[in-house]
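My questions all concern the structure below.
Every protein chain of the complex appears in place save one, which is left out.
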Amino acid sequence: MYVAVKGGERAIDNAHAWLAEERRGDPGVAELGVAQIREQLALAVNRVMAEGSLFDPDLAALAIKQARGDLIEAVFLIRAYRTTLPRLGASNPVDTGAMAVDRRVSATFKDLPGGQILGPTFDYTHRLLDFKLAAEAAVPEAATAPALAGPVPHVTGFLNRDGLIEGAERSDATPPDLTREPMELPADRALRLQAITRGDEGFVLSMAYSTQRGYGRTHAFVGELRIGRVAVEMDIPELGFAIEIGEVELTECETVNQFKGSKTEPPQFTRGYGLVFGQSERKAIAMSLVDRALRWKELGEDDTGAPAQDEEFVLMHCDNIQATGFLEHIKLPHYVDFQSELELVRRLRAEAMAVQEAAE
Amino acid sequence: MTGIALGGGFSHPPEQAARAFRAVLEAVSRPGTIWTVEGAVPPAPLTVAAGTVLLTLADGTAPVHLAGDADCQPVRDWITFHIGAPLVGAEGAMFAVGRWQDLLPLGRFHPGDPDYPDRAATLIVLMNDLTNAGARLTGPGIKDAARLSLPEIAAFQRNAVQFPLGLDFIFTAGDRVAALPRSTKVEGAACM
C-alpha cells in the first residue's frame, strides 16, 4: 500500500545532524581552529572575503570551517550574514597610492620609483610537493628590509604625465551599489567593477583567459600589480574631518592596453582595472582584463561578439551565489512540471503513432 | 526641533508597519475599499492615516513632496525625524502628500517611464471624509463595480488613459485609507 512521503521535517533534522558529524571528521584528529584557518589558509580566507563582499578574516575563516572547505558555500554564509548588518555609513575612497605594499611588480618597466618588490609569492617556486610540510617542520625566518618611506606612485601615473595613456577622470559621484539597487543595464563602469570584484574567481579567470586567446583581445600588459594594506577613512560630520576606522588588505592591478587612436584623439594606451579584497592576485589581473574588454563601446572598438565583451552576459552570470543556487535548485522536487511534460510527451507520441499506423 | 516632531512615530515599528502595510496592500489591491490604519500621530494637517502610510512606505531612499499647507515646519520636522525622507519638489517625488487642490496640477508628478512604469509617483491625498459613494470604479481588483468619494472625476480619467504610465493615489481621512491605482477606470458624478 502506498503512503505519501511524510516526515520532511525529521529528515531535515537528521541530515543536519549527520552533516555536523561529517564536518568534524575523525574525532581522533585534532579539531581545526578558526584562527588556524585564518592564519594558514589565508588565500582561501581572502577569496571568501572578496566574493562575500565583507572584509572580516575571522568570519571568513569561520565560514570556511562551517562549509567544510567548500569556498562557494562559505561565500554564501558570509553574504547571508552581510545582508543583516546595518549600514552605518560609507567610507571615503581608499588611496592605493598610499598603500603599505607587500608586493609590487610592473611588467612594463624594468625598474621604477618605489622598486619592484616580489613579496610573498608563489611565482618562481618550483611546484614540487614539499613533504617537509607534512612533518610540521619549523619555518626558517625570512629576511626583512626596512619599510619603504612615503607613497609608492602608480605606473600609470608616469605614463599619464606624458599623455601616453588615457586619463582616468576624477569623480566624486557616489558609485551605484548592486547590493542595494536592482542591477540596471547598461551598467556604468563602477557598477561593472563592483559586480566583477564580487564575481566568481573561476568565471572571471575564464573570461579573462578567453580575451587572451582572441575572444575580445585587448593586448594587456600588467602595468602594475600591488598588494598591501590601505587605511579606511570615514568622514564624521560631527567632527568635520575624516578619521581612520581600520585597515584592509587589497590587491590592485592596472593593465596597460594597446593604444587606440581616432580622428580627434592621437594614439594612446588604455586601461583595465582590478581591485580585490585580500591577496587575490589571479582575480585582480583577471578582473582588469575583463574590465578592459567590457569597455569596447566607450573606446569605439568593434563588438566582435566575444563573451567577455558582452556586459549583460558577464554581469548576469559572474555571481557564484546566484549561479550555484539556481543550478542546484533543479535537484528540488519538480514532479508537478515533470508530470505535465510526461502527459504532453505521451499524448504527442500517441498521436504520432496513430498517424503512422494510419499511413501503413 | 519641536516636541511634536519627536513624538507620534510607531512604538513597535515592525508589527505596526506590517499591519499598516496589509491595510494599504488590500486598499491598492481592491480599489474603492476603505480600511483603517493606526500607529502614527503626525502633526496637522497630516491625517493619522497619511502619517501611518508615510512611516510604512517612505524612508531615506524615497523622496517626499509636501504640497500646500502640508508643507509646514512641524510636518517637515516630523518627517525628517521619523522617516528621514528627502523633501523635494513635485517632479522628483516618489510620494507626495497634500489636499487635493494643493496637489494639482498632476502633470508636475512623474508618471513613470515607458520601460519602467513602476517609477511613477504615489500621491497621498488628505481628505475630510472617505465613503463608498460617488464615482463608479471598475477594473483590476474590483469584482463588479465599487464606489468611492473621489474629489473629482476627470483628472483620474486622464490619468488612467496613460496606462501603463500614470500616478497612483492613496486617499486618507482620519484613520481611514482607500486607494486608486492607475489601472482603475473611473466614471460618474463626483461628490464633495
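Residue numbering begins at 1 within each chain, and the chains themselves are lettered A and B in the order written.
In this text, contacts are C-beta pairs under 8 Å (C-beta built on N, C-alpha and C of every residue); 3 or more make two chains touch, one makes a residue touch a chain.
Everything below uses one rule, namely that contacts and distances are computed from a predicted model.
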item: Omitted chain (choose from "SCP2 domain-containing protein", "Protein-methionine-sulfoxide reductase catalytic subunit MsrP", "Alpha-D-ribose 1-methylphosphonate 5-phosphate C-P lyase" or "ABC transporter ATP-binding protein") - UniProt protein name; value: "Alpha-D-ribose 1-methylphosphonate 5-phosphate C-P lyase"
item: Chains still shown that are in contact with the chain withheld from the display; value: A, B
item: Of A:266, A:300 or A:325, the residue in touch with the unshown chain; value: A:325
item: Those residues of chain A which, in the complete complex, touch the missing chain; value: 1-2, 4-9, 11-12, 76, 79-80, 82-84, 86, 179-186, 312, 316, 321-322, 324-329, 332-337, 339-344, 347-348, 351
item: For chain B, the residues touching the chain missing from this view; value: 13-15, 17-19, 21-22, 24-26, 28-30, 56-62, 94, 114-118, 120, 122, 139-143, 163-164, 166, 168, 181-183
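Quick note on the criterion: only the chains that are shown with their structure count from here on.
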item: Rounded Å distance, chain A centre to chain B centre (Cα mean); value: 43
